[in-house]
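With one protein chain held back, the other chains of the complex are shown just where they sit.
Take a look at chain A:
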Amino acid sequence: MSMEAESSAAGAAAGEQPAAPALEPQVVVYCGVCSLPPEYCEFGATVKKCTDWLEANHPALHQQLYSSEALQSKMGTMSLEAQQKAEKDLAKKQQKEELRQEREAAKKKASTVIIKRVERTKRKFVTVVSGVELFDLNVKTVAKDFGKRFACGSSVTKSVTGAEEITVQGDLSDEIMEWLSEKYGVDEDNIRQVDESKKKGSGG
């Protein structure tokens, strides 16, 4: 346990002289699932996932936190009644979280990215991509990536309904579809191409 040694050393140094020599910053591991320090995972709603993650990524820490001794000493000073109540609350919370995740997954399956080709002049087009945010992607960064990948102008614009969409200069529908599934893992079944110029009947 290097932590103990460190803190006691720091305490001693502080006791001797207030202007202690440069303190070393502590390196703290954060859970990859819920982003809290792992010791607080048990209070979150995704305990199971958190423990799995910890076991896979930081086995030593997992051992330290979830060994049977550790579990026993955790009970600490809380009364039995309070403990039971806490456990009940936690179970409820977890259930809710699970339901929420299920719902989200279902929603994700149902949502689509729409790639629209819009006519600018007779033979010039822009491509409008909407619905990217439904796949947990940052609209702004995706827009920037498009610009870099296709060497063209690409910006985030507000549509009439107020939703954010990406406008890419040039007719790039097919390329964008490929790139989306390749880089961001968006299933091609969830991407729909729409050609606005044809709908209007102005034909290109």
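Quick note on the criterion: contacts are C-beta pairs under 8 Å (C-beta built on N, C-alpha and C of every residue); 3 or more make two chains touch, one makes a residue touch a chain; residues count from 1.
Please note the rule applied: contacts and distances are computed from a predicted model.
Asker: Which of "DgyrCDS13208", "Translation machinery-associated protein 20", "Proteasome assembly chaperone 2" or "Protein MAK10 homolog" is the UniProt protein name of the chain not shown?
Answerer: Going by its UniProt entry, the chain not pictured is "Translation machinery-associated protein 20".
Asker: Name, in rising order, the residues on chain A that touch the hidden chain in the full complex.
Answerer: Interface residues of chain A facing the absent chain: 3, 7, 10-11, 14, 18-23, 25-26, 28, 30, 34-37, 39-40, 43-44, 73-74, 76-78, 82, 86, 89-90.
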